[in-house]
Each structure stands twice: as structure tokens, then as C-alpha cells.
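First comes the structure, then the notes that go with it.
The complex appears here minus one protein chain, its other protein chains still in place.
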Amino acid sequence: MNWTATAVALLQVLIATLVAPLVIGITRQTRARLEGRVGAGILQPWRDLRKLLRKETLQANGVSWISSIGPIVVMASSLLVAALLPLISTLTLPFVPDDLFVVVSVLLIGTVAVALIGLDVGSAFGGMGSSRHMMIAALVEPTVLVAVYALSIPAGSSLLSSIVATRLDAPAVILSPVSLLAVVALFVAVLAETGRLPVDNPSTHLELTMVHEAMILESSGRDLAWLELGSWLRLSALLGLVANLMIPWGLATDATVLALVVGTIALLLKLTVFAAALGAGEVFLAKLRLFRVPELLAGSFVLAFLAVTASYLVT
Amino acid sequence: MSDNLYAQLISLTAGTLLLTAALIVWRRSLRACVRLLAIQGIALAGLVAVLGWHERTIELVLVSLLVLGLKAVLLPLVLSRNVLNHDDDREVPRLNPTASLIFAALLTMLAYIVCRPWMGDTDDPTSRAVPIGIALVLIGFLLLITRRRAASQLIGFLVLDNGIATVAFLTATGVPFIVELGASLDVLLVVLILQVLTGRMQVKFGGTDLDDLTELKD
Amino acid sequence: MSTRTRPDHRSIAFGDWTMNPVEAALTAELLLAALACAVAAVAPASMRRYLAGIATIAMAASGIVAGGLALSGHSGGLWAPTALPTVNLTLAPDRLGGLFIVIASAVTLLAALYAIGYVHGAADSRSAWLAFILFTFGLQMVPAAGDIITFLLAWELMALGSGVLVLTDHRTRPQARSAALWYAVMTQLSFLLILAGFAALASVAGTTTFDALVTVSPTSTTGALAFTLLILGFATKAGLVPLHIWLPRAHPEAPSHASAVMSAAMVKMGVYGTLLVVLRFMPGGPAWWGIVLLSLGGISAVYGILQASVTSDVKRLLAYSTTENIGLIFLAIGASVLLASYHLTAASQAALLAALLLAISHAAFKCSLFLGAGAIVAATGERNLDRLGGLGVRMPWTAAAFGVAALGAAALPVTSGFVAEWTLFQSFIHGATRDAISVAVALPVAVAVVALTAGLALVTFVKLYGIGFLARPRSQGADDAHEVSHPMRWAALIGAGAVIALGVFPGPVAQVLASAVGIGDVATIGFGGLSLPSLGVLLDPMALAITALVCALPVVVVSALSARRHPRRATELPWGCGGARVSPRMQYTATSYAEPLMRVFDDTLRPEQDVVVTHATESRYLVAQVRYRQKLSDVIEVRGYRPLLEFVDRLGVVSRRLQNGSVHRYLTFSFVALIVVLIVVSL
Partner (left out) sequence: MSVLRLLQLMRRTGRVAETAPALPEQWDGVPAALSGSIQIRHVDAGSCNGCEIEIGAVFGPVYDAERYGARLVASPRHADVLLVTGVVTRNMSEALVRTVEATPRPRLVIAVGDCARNCGVFADGHAVVGSVSDVVDVDLEVAGCPPEPDQIIAALRSVTGR
């Protein structure tokens, strides 16, 4: 059982990694089409990655080992998250529960690594991005924990897999105000964590408006490849989690081949829909001023908090 | 309809009421607030309709239609006219949104706590949704206290009224049709009068910031 | 203190080999403490640091042995008579006491090792060494005490010793004096409160030995009174808001080895005292105790980390982070009491375990952090983060130790802090109940508080490490920094190693801790992972790390392949928009790094900022110079303490009227007093 679970987790990592660039491709493509463009095609992110891996990597004098190890840490943390989250099956690794707190902490390792890379450069942009990035990360955390706390109360466990499993068994839970509020809050938190609009504009060229971009401004070649793929993978994994919380159907509950195939296909469909929706949504959104972001996060926190209140005090 | 579905619908509509209230506290733009108010009206009407359907009483269904017409269409229209007829629709609340949001959360919790004794541990979905009505009332008060512009005062007042209506419907399962009619007409009247007043204020002082009214005291 | 074994034991001569092991270890510790004092007193200045340091290490080692024995369940202790009849000085640590003895001794050992390489000048003087030895000795005796008198004596020894240490640099640093004054006042306040609390307990129990105090019922008025007084006293020592005020002043002023012990071990005695109250004296306290501790801890956690996240002084930052961590510990204890009062036993025990895990983890990483901060100050002469930078390449060992400890403080995997907060969170999740409103309200708030604290701690320590050790030096001092001497780096590295070890093998650690407070079901799974069967949760950091490595492997392989074809090329410049080499002054400083947070929380922090723009004489459209000043003072001190002190001053002025120096008036006072006494007595 343990070994099958491990194998499933590895399969999950593989699929998530293959899909992540396509998810970005789909969002960009949707956006382009809505803007009246043709778009570069959903395979473009893969081409970019291939090219980055075939380019040389520059490193300025005086930067420490953080700049060269950091990208690998970021990538590894994203892969680990993809392994932990219930994306195509609700099986969990032996001894490594997909515990909410563990998942968040693993995400934070990636966050911290990027922030340190930004500081390591010693240019003004890096520090700026790093400082903003960490502020947002700090303010997001209450939302994430409280939201999943609310979700974990009906399930009686903080394991994301069992939360999703309960929703699979009793779909009625999904439409209850508790879960609606919590999932909305979680979604806002995911947008902030992955640096999408309205918190951060991933396609900006103005250094002064950057958050994530400003930190990786100095990276090139494979460092850049890992940083990009890492953030894309993080986005896809978290989108997959939200998707499975909203639409748990199709998720494999055992390790039979058929179930896994179904689970994979379901995941692909969900991700396609969510990525397209994300891209479409971003057409209508403008980036918030940096100091309006706390208001947004406070709003999402309140939603999460209301969810907890409701779930506790309503029998 | 099945009890499960009934419970689902009740909690869904009630949840929407609470969510819209929270969002009204969140947003600064008055237009957005008016739109949210309309959604809240729809949710309230839906709640009443569900009750009526469940109790098989035609009267409640009529009331729900009335609520729909009044709170989801008429009042928002009137308000949006007032909002649109002068350019800036930004509210500058006394309390910054972050703080007032936290307040709203605490108020909701308070509502649940005060309701708990006479809610008991009943599984009856209607009594489970009562605290949300109370929370709406409290949040409405919060809006009345923290907002400056007359229009958003009106919005706060309407949220408060929605709260009262929610509680009334859920506890008494439907105030009689006539009473509801009277109440709604009162509300409409109040809103229209305040409408006129704000219009006059607009003309006289070029602004509807209620803090300026302190100068009118003598 | 002359030692004699308690009569009810085998009455045997001192030094007999058949003594009970705990007695033997404690005796050894007493003797070694005396020896250390003697050495410090007589040793020639040139040899003092080595001899005294080694003697202190020996004392600490014997302390570790004694604590370990007590922790593993050996009973026994030392007993000495006093002038007063029926009052004896007893040293009889129980398991919990043993745990805290181990914490105190281990921290002392590292600090002493560090001191060998660190102390110089005033910190190497005879008085400073004596103070350090007495301080650490008292520290180890507090948890060993078996009765009130001994406890208070040890407590006072600890307070006085640390007070002297705060004064060490008073010649060079005038602020040291005011810091010592604040510290003395607050610590005496805490002493008085504790004294009063114990008096209340003893008045009911009728005796002063801890075992006899259990008779007091927690729900009685005396119980409530004693709880309030004792908790206030211990909270003062633990540096909880609003009584934390001495902490950010005293810790930075004391020499770093002393501040490490103060922060990592001394404030823990406040925790130990609290545990004594809620576990040993008056177990099963009412719910409101839990609420009090919970809110006290929650406020301290958020306020402390908020201040830490915007502070630029390294040691001040660490001091505030201590307030945060102790706050978390109190929060956990409070949650445990609250849950227990509603019979949610499993969750309550998990919370208690979390409190202990937090305690040892904080001891490990904060010790290492303060030692590292001392190394920074020694190497650069700078305490202000805004003038540091680039130390990572200049002092690699210190950087490694500091980095690991910072990870622990930020509660990231796989460190001790992570395990502790995970356990705390599990207790919150599984304590969820609808039957008790107070629990239903307290837990989500607690979750939010812990989450916000964790997030801000992340910012704080990324700032501390990133600004201090990465990028390029912002001052000459930082540029000329060199790695510190071996004892210093080893002390810091051992602390960091403990952070990792506690984080990777939490299972056995947790089992030991659980045994200290009599918690049943804690198990070890996998590769030393932690499992709480009654909650049905498990965490195996080692397995997590292995999984992470498996995930990282392909990434490394691909990188290696790509590196073989396209090697890394060094360029002399970071990208600065094509400009000439960007000067270090263009980098973000700690202050600018915290600026966004400062803005978000400025209602709470109330920074004083002013910008002075001097225009050129030719035209006021040309700016000659812009000066930006930001002053950040502790809100609670400004709003709370200043008015209080002014009030006291005014009172003093008024009361001066009473005494005008005339003998007659004083005689009148005493006469009136006499009359009053007589009347009272006659009634």
C-alpha cells in the first residue's frame, strides 16, 4: 500500500510538472484571444523553458551560493507540494501526511528562497520585490490557515486528502455557506501566493510595479528556468487543490489503474477550465495598489473567519 | 421538496446574505455597494420563496415577489440614480476597511453567540439561519456608524432592514402579508425622503458628507 | 550551603558513594559552583576566561546530569536546615523541574564555551565572571527547588546576577544604566508578586514545601488570588506584554553570552513557574485561567513579533522575538488549560506538549541566534542591521549557524520550531467543539493569531538573515569582518545542530517531554517521527526530507547536464539598468525592508517620521538635500509607562509636604500610629 501510494505521488508530480507550463500557456492564450490577438499557442511556455535550459547562466561577482542553490530549492518545494496535495488521488504518502500545516510550510520554503535570492543580488529592485513579497506572504498566511481550518472542521481532520474525500462522499457540503466562504477565501489567498492579478502583475515590465518579477530580475539561464517552472508548478498545484475542493468528482480514491487514469483526465479537465477562467478573469482586473493589497487580504481573511464561525456555531 | 435540499437552499441563501453584507463593508465604490445590495435583495427574496415553497403558503410566495420587486429592483434603482447623478462614487469611511472588516467578523461571531441560547441545538434549518439575520442588523449598524456619505448611510440602513426582515421571516416564518407590505412601503418612503434630502444637500453644500452636517447644529 | 541528606533517607555522611544519584549530581553541582566562583575570584586576569569558563562548563555539565536524572524519574534531593524552625531549604527536582534544569544547564554550557572566546574588557572582569556564575547557578537551582524559600532564594540569586551582567558595560554605554534600572525595578516587581502569590498559597497550606501546596483548591478565592499574583509575577519575568518593557532594553545591553542565557533560559523560568501553578500546585484550573493565559500569550506573540519585524537593532530584534516566542508558549499553555477544563483531554495534552516543544526549541535557536549576534557585533562593531551586509561570505560558519537558527525561529521544516507549531496547530484542529462557546470562540482566534505570528516571524528572520548576511556590506565595519574564534563558532554551531536534531527526530524528544508532564500517548514512528495516536495524526520530518530530496534529484541532474554544456559565467556587475557599478547604498536596508509592514500596521506601531527638504539657494525647485528620520519607540512604554511614572513623580512631590524635617512631626506620626494600633488591637 505504501509503495503504491508513493508511486501514485510520483506519478502526480510527473503529471503536474508536465501540465504546469500548459496551464500558463492556456491562461496566456485565453487572455490573448480576449484581447483580439492570435496568441503564442499553449506550448510556448515549454519552448521558453527548453530555450532557457540551453542558454548559459550569468552570475554577478559578490553574490553568495544562495543565488545558485535557491532556484533548485524553489523548484523542489513546488515539486514536494505537488506530491503532497490530493491532485489525482486521495492516497497519501507513508509518514508524510498531506497535512495542511506541512503543505503551507513547504510552500513557505519556496517563498523564502525566492525572497533571499532577491536580497542576495544587492540591487535595489531585488530588495524591493523581496520586501513586498514577504509582506504579502505574511499577511496571506492567516487566511490560508483559517480557511482550511474551516474546511477541516466538517472532515474532523486537517489532512487535505480526507477533506476532499469527505466532500466526495457528501457533495451537499460543497454548497454550504461554510465551504463557499472558505473556498472563496482560499482562492484569493492562492492568487496572492502565486502572484497573479490583482495582487501582482506577472506580465509587467515596470520595475516599480513588480513583486515576483523584481526578485528574479537578475536570474538567467537555468536558474530562471527553475524559478519560472517552480512558480508555474505552484500555481497549477494550488489551482488543482481549489478545483478538487470545488469539484471533487473524478478524484481517484484507490490505486487501480482505471481510477488513476480517470483521476488524471479529470485533473486535466479541471485545470484547463480553471486556467481559462483565470486568464479570462485577469482581462477584467487591474493590479491593486500595493497598500490596497492588505485590504484585499483582510477581506479574504474575514471570509475565512466567517466560515469558521458559521461551521462552529451552527449545529 | 426533500428536507436536505430545503436545508441546503436555506443555508445557501442565508450565506449569500452574510457574504453580500461583508462585501458591502469591504467595497469603497458606492456603485458596487448598490449592486451588492441588489444581490442581497435577491437572496432575501429567494429565502422567503424557499420558506413559502416549504410551507406551501401562497402568501409567502407573494411576499417574496414583493421583496424581489422592492429590494432587488426598486430600491437599488433609486439609489443608483442618486449615486450616478454626481460623479465621484468613492466612499471615504471613518474606519479603514481592514479594521471595519475585522469588526464585521467579530459582530457576526457575537450574533451567533447571542443567538445560541434560544437557538438550542435544533436541526431546524430556519432557526440555524437566524444568527445571520442578527449579524446583518449589526453590520448595518456598523455601516451607519462608519460611513460618511449619505448614500452609503442609506445602504447601511437597508442592510439593517434586510436583517430585520430575515429574522422576522425565519422566526415567525412569515409576518402576515399586509404587515410586510406596510413595512416595505415605509422603507420605500424613508428611502425616497432621504433621497430628496440628499439631493437638496447636494445642491446646497455640494457634498453629502454627514460630518459637514455638524455645522448645521445652530 | 551546608548539605546533609534528609533524615528519612539513609542518613549517611556527605560524599558517601552509595548516595542517591540525584543527590550526588546536585552535590557535585554545588561544589563545582563554589569552585567556579573561587577560580573566577583568584585566577590571574590573563587566564581567567579559560579557567572560569571551563569551571562553569563543568558546573553546567553536572547540572545536565542532575536534570537528566530527575527527568528520567529518579527522585531524591538535598536538604538543609535554616535558623527558623520547621523551615528547611530543599532541592528536590521533579521530572518537570529536571527538564528545565537540563534546558538551563545546556544553554549555560554553550554560553560558557562561547564566553571563553568572547569575553574581553569589562565582560572579562572578576565581578562579571562571578555574576555570570552566580546567575547561571541560581538559574539551575530555580527548577530544582522543592520549597518556596529555596525557590525564592534561587530566583533572587538569578535576578541579581543577571542585573549585574546588564550593568557590565556601563562605563562605555550610558544606556546600560537605564536598562539596568528598568530591569531591576521590573524583576523586583515580579519577585514581590511571586512572593505574595506564594504567601497566599502557604497561608492555606500552612507549610512551604511544594508537595504540601497541592491542598489549595483552584476554584477557591485563595486559588484565584494566588493564580493572579503568581501569573503576573511569572509573566513579568517571562517578558509578556505589557510587562515586557525591560526585555528589549536589558538583553541588548548585557554581553551576548549573558543575553543568550537570559533570553534562552532565564525567561523560561517564567514558563516553568506558570507550569508549576497550573500543573503541580493547582491542577485542573477553571476555564478563565485558560482564557487569561491564552489572551496574555496571544497579545504578546503578535505585539512582540510586530515590533521585531520593524526593528533594525539586531539584539533588540531578538529580544522582541523572545517576547513573541514566550507568548506562543503561554498561548499553548492557556489552550491546554482551557481544553482540559472542558475535558477535551487529547487536544489539551497536545497543546501542553506543544508548549514544551516550543520551550526547548526556543531555547535552542534563540541561544544560537544571540551567540551569532554577539559574533556579528564582535566582528563588525555594528549592531544596526542597516549598516551590515555581506557577512555570509566573510563569516561562513557563523552564517551557517545563524541561518539554521533563523529557520528554526521562522518555524520552517525541518527544524524544531516547525514541529512545535505543527503540534500546537493539531491541538487546535482537534480541540474544535461546539459544546463550549469559549472554546469555539477562542480556538479560531488562536489559529489566526498563531498564523499571523508565524507569517510575521518569517518576514522578520528573512530580513535579519538576508540583510545581515547576504548582498554587499553597507559599512566599512561589515566589509572588514572576519570569522570569529573557534569556541564562539562552535557554541553557535552546536545550538544550530540542536535545532535540526530536535526538528528531525521529534518522536523520542516528544516522548521524553510527555513523560515530564505525565502525558500518555505519544509515539515514535518511521525515522524518529512524532505521532499522537489519540488525535490520529503523525509527522515524520525525516520522511518529508527524503521525499524532498527525491523530488529535488531530477532537478539537480538536469541542472548538472545543462551546466556541463553551458557553464556558469561570472560577470562583474549585477544588472543595474546599464548604469555603473551600483553602490551598496542603493541596496534595501532593514528599515526600508520593513517599510511596507510599517505602513500596514502604523496604527499600532505609531512611528514618528519626519522629512526635511533643504532647497538650493538659487531656486526652491532645486533640492540640495533631503533628510529622512524615523523614530520607533515602544507604544506601550510611551502610552502606558511614561504617564504612570509621571503620576508617581507627582505623588512623590505631594508626599514631600508630609516630611518637613521637624522631629516633632515625625514623633506625631509615630504617636498617631501607636494610638491607631492600640485601637485596632482593642477592637
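We call the chains A, B and C, going by the order they appear; numbering starts again at 1 in every chain.
The rule is short, and it goes like this: a contact is a pair of C-beta atoms (placed from the backbone, for glycine too) under 8 Å apart; a residue touches a chain by one contact, two chains touch by 3 or more.
Just so it is clear, the structure is predicted and the values come from calculations on it, not from any experiment.
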**Q.** Chains in view touching the one left out
**A.** A, C
Q. For the full complex, which residue in A:Ala115, A:Ala165, A:Leu224 or A:Leu260 touches the chain that was left out?
A. A:Leu224
Q) Per the definition of touch given earlier, which of A:Thr57, A:Ser105 or A:Ser152 contacts the omitted chain? A) A:Thr57
Q.
For subunit A, which positions touch the chain that isn't shown here?
A. 32-41, 44, 47-48, 50-51, 54-58, 204-207, 210, 213, 217-221, 224, 283-284
(Q) I need the residue numbers on subunit C that touch the omitted chain, in ascending order. (A) 569, 571, 573, 575, 577-580
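Just so it is clear, only the chains that are shown with their structure count from here on.
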Q) What are the two chains with the top count of C-beta contact pairs? A) A-C
Q.
Averaging over Cα atoms per chain, report the distance between subunit B and subunit C in Å.
A. 50
Q) In angstrom, rounded to a whole number, how far apart do the mean CA points of subunit A and subunit B lie? A) 36
Q: Return the residues of subunit A touching two or more other chains; collapse runs of consecutive numbers into ranges.
A: 294, 301, 305, 309, 312-313, 315
Q: Would you mind listing the residues of subunit C that make contact with two or more other chains?
A: 437
**Q.** subunit C to subunit A touching residues, read off their complex
**A.** 309, 389-390, 392-393, 410-413, 418, 421-422, 425-426, 428-429, 432, 434, 437, 440, 444, 447-448, 450-452, 454-456, 458-459, 462-463, 465-467, 469-472, 525-527, 529, 536-540, 543-544, 547-548, 550-552, 555-556, 558-559, 562-563, 565-576, 582, 584, 586-588, 592-597, 599-600
(Q) Under the definition above, what is the set of subunit B residues touching subunit A in their complex? (A) 4, 8, 11-12, 14-16, 18-19, 22-23, 26, 96-98, 101-102, 104-105, 108-109, 112-113, 116, 121-123, 128, 131
Q. Which subunit A residues qualify as touching subunit C in the complex?
A. 9-10, 13, 53-64, 66, 68, 72-73, 75-77, 79-80, 83, 93-97, 99, 101-102, 105-106, 108-109, 111-112, 115-116, 119-124, 126-128, 130-132, 134-135, 137-142, 144-146, 149, 152-153, 156-158, 217-218, 221-222, 226, 290-291, 294, 301, 305, 308-309, 312-313, 315
